[in-house]
Each structure stands twice: as C-alpha cells, then as structure tokens.
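Here the complex is missing one protein chain, while the rest keep their positions.
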Amino acid sequence: MPAPSRADILLPLADDELIVGWRNSEWTGIAPFLEEDVAFSSIAQNEIGHARALYEIVAEELGSTADALAYDRPLDEYRCAPLVQLRRMDWAATIARHVLYETADAIRIASLAASDDPVVAGIAARIDREEVYHRMHAEMWLDRLLASTDGRDRLDHALDELWPYGLGVLDEGRRPELRRALEERLDRALPDVEPAVRGRYEPELAELHDEMTSVRRSAPAGARW
Amino acid sequence: MTATRVWEVFRRERAGAPMQHAGSIAAPDERFAEIYAREQYGRRGESEALWLVPRGAVAEIDDFVDEFDLKYRRVDGYSIKERLREARERAGTVEG
Partner (left out) sequence: MDGRTAEFLEHVRSGGLVETGDWMPDEYRARLTKFVEMHANSELMGVLPERDWILRAPTLQRKLALTAKIQDEVGHAQLLYRVVEDLGKPRDACLDDLIAGKSKFHNVFHYPTCTWGDVGVIAWLVDAAAIISQKALLKCSYAPYARIMRKICWEESFHILHGRDVVLTLVTGTNEQRELVQEALDRWWEPLMMFHGNPIPADDDPMVHWRIKSQANEEARQQFLEGYVPQVRELGLTVPDSKLRRGDDGTWTYTEPDWDRLMAVVSGHGPASAERLAFRRLSREEVDWVARTVLAEAA
C-alpha cells in the first residue's frame, strides 16, 4: 500500500483551518465584546495563514496553487471535519467548538511534528507555536464559563451537541486521547457516541462554500484579484 | 461589557528603547488583560515588549516645587561662558 502523500496528510488539516477560520470570522463586528472581536480576528488570521501555508505545500506536490486548492475544488473534494462546517452563532457553542478543536488539533499537530517527512514536521512545529496563543485563549474562556452556573450549563449543553463532532476531527486511534484530555479538563464524563467523521457534509458547508467563492467565480479562472 | 478594571500599557518599540506609555485597556482580570494587550499593542509586530500595570498601582507625581530658585542644580544657573571669557582674558589666552 503506498505511503500517504502530503496531500493526504495535510489537506484535511488545511481544509479544517480554512473553514474554522471562516467560522471565526463570522464573529467580526458582533462578538460579545470588542476585545473578543479583535482576539477572534487574530485567531482567524492565524488559521487562514496556516491553511495557506499547508495548501502551498500540497499545491507544489499537485502542480496547483494555494488559492486554487482553497477555492476551486468541488465541494465533495474538501476534506474538512464536520465540526468546523457547523454554523453556531452562540457564544457558548463557539467556545465549546474552540476548546474541542484546539484540544484535538494539539493531538494531531504533535503527531505531525514527529513525522519522518521534514516538510510535514516543519510546518507542524510552526503551526504549533502559533496555536499556543489559541490554547491560552480557549483555556481562559473555559475557566470563565466553568466558574459560573449559567456559563457551565450553557457550555455543557453545547458540548453535548458538539462532542461527536469533536471526536470526528481525529482518526480512530487518537480519539481515546482526546476523550481523556477533555474529561480531565472539563471534570465531567463524556458520553459514548458515534463520531461525526470526515466525508460527511453538513448543509451549512454548501452555503459557506457558495458565499466564499461568490466573488472568485464572478471572473474567469486565472483572473487576478 | 462594563469593564471593572483598567490596566495601563507600556511598550518597548524595539530593543534598547525605553518603555513608553501606550494607552490603557479594560478587562475583567489579568488573563484577559494579557491577551487583550497583546492584541492591541502587538498584533502588527509593533512592540518588542509590553508592561501591564493596574491603573491603581500607578502613582502620579506632577507637582514640583522650586520656591527659592535653586538654579545651581541646573546648568543655566551659571554663566560659564562669561566666567570663561573673563578667565581667558586674565590669562592672556583669549583667541583672536
């Protein structure tokens, strides 16, 4: 069986970062406080920056460009996890997703950083350094929400919904690690559920993709923007 | 959000430069304050380092008294130029 290509390894991560970056950008101008608007903007920019760097590596392998990979593939060629596809404009859900995604991502990135492929290991290390800030932010919000009854209730409610999706970010082999990390951090049990795995497309993704590509599609392929 | 606490932010623009007051931010606690200060004063790579100081910890002094004109502590209290000219004339070492 052939070794996975860089595209196989990195496209799921790239697509996750692109789409979660898009979702985080949806809070622009309407985050609970201005400071959170600015913070989530930074997180979104980092994520899109990561996506771009990852697409560039894959693009080189495939003879394409980062923008072409980000925008021009048909919907069913995107490899993003269902977790990032969901549109949840509720702050508790956003923080729940942030925590699930960052925890899963940390596990995934650590494994990529140990790759024999120096390019993969290199990009994973660079991404990890930026993710430190995202984790700090997620931790801070988690503590805040957990510290009040109302916050904790809302968070639990959101986690109940999103937990299967969180599991779906990782391969089967790494899911137990995610469960352990989260159960410890959240001080609660997480139910046994069927993970929402890649290859599943939520209806929201089609809407997102349509809006994301609307300007780009208004000019012929190859047009400069 | 009605912020409960204000922090003064100081920034060092580049290595070797002094810490300068950059402004203030409002946040519920130190952890938020750190994140928000990083964003506001560092997101475009414009600062080498930041200091965060709770506003209440800053003591301002802006009244300085000099009733008896103790200018001898300042250079302009002496007329060095005058004295030097006098000394040179006396020593016959005045140039031109």
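Going in written order, the chains are labelled A and B, and every chain counts its residues from 1.
Please note the rule applied: a contact is a pair of C-beta atoms (placed from the backbone, for glycine too) under 8 Å apart; a residue touches a chain by one contact, two chains touch by 3 or more.
All values reported here derive from a predicted model rather than from experimental measurement.
Between the chain not shown and the residues A:V20, A:V38 or A:V169, the one that touches is A:V38. When the missing chain is restored to the complex, the residue among A:I48, A:A124 or A:A138 that touches it is A:I48. When the omitted chain is restored, the residue from A:A66, A:A106 or A:L142 that touches it is A:A66. Residue-level contact of chain A with the missing chain is found at 22, 25-26, 28-35, 37-38, 41-42, 44-45, 48-49, 51-52, 55, 66-67, 70-71, 89-91, 144-145, 147-148, 150-151, 154, 211-212, 214-216, 218-220, 223-225.
Think of the hidden chain as still there; on chain B it touches residues 1-6, 22-26, 28-29, 39-40, 43-44, 46, 60.
Convention: only the chains that are shown with their structure count from here on.
One finds 45 Å separating the Cα centroids of chain A and chain B.
Taken together, the chain B residues at the contact with chain A in this complex read 1, 25, 27-28, 31-32, 35-36, 38-40, 43.
Looking at the complex, you find that chain A touches chain B at residues 32-33, 35, 38-39, 42, 133, 136-137, 140, 143-144.
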